[in-house]
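The block underneath contains the structure these notes are about, expressed in structure tokens.
Of the protein chains in this complex, all but one are displayed in their positions.
And then chain A:
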Amino acid sequence: MNPDASTIAAGAPIEVDLSPVAEGQDIKVFWRGKPIYISHRTKKQIDEARAVNVASLPDPQSDEARVKSGHEQWLVVIGICTHLGCIPIAHEGNYDGFFCPCHGSQYDSSGRIRQGPAPANLPVPPYQFVSDTKIQIG
């Protein structure tokens, strides 16, 4: 009952071109049937994410550990609420990040859980920068 070969093959890595995404914008791409949010964060969003006392978070993780160094403006997270799997809405909620309409979980501009029933931060998918404007997810 585990995924069959074709499902696994269809889950191969994908490349995403970031050049059309302006600052403050974000795009949603699908990888393995899951929506992946790629946000081009503003200076304000980055500062907010880094100003937080990490130890006070429900799922402590620093912003530095969630983005690639040298590409701090890019946040890449799997857009599936860690509570029960709904899709959070970007640019909503009290933390300049994501808001889940199902049960009210709120994530900050680093995709970390700040408020609501979700137990964990939005997961960061495996990805690397192929060039300055292109990433490979998977």
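Heads up, the rule we're going with is that a residue touches a chain if its C-beta (ideal position, glycine included) is under 8 Å from a C-beta of that chain, and two chains touch if they have at least 3 such contacts; residues count from 1.
In this section, contacts and distances are computed from a predicted model.
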item: Among "4Fe-4S dicluster domain-containing protein", "Putrescine transport system permease protein", "Cytochrome b" or "Carbon-monoxide dehydrogenase small subunit", the UniProt name of the subunit that does not appear here; value: "Cytochrome b"
item: Positions on chain A where the hidden chain makes contact; value: 1-4, 7, 11, 28, 30, 32-35, 80, 83-87, 100-104, 117-119
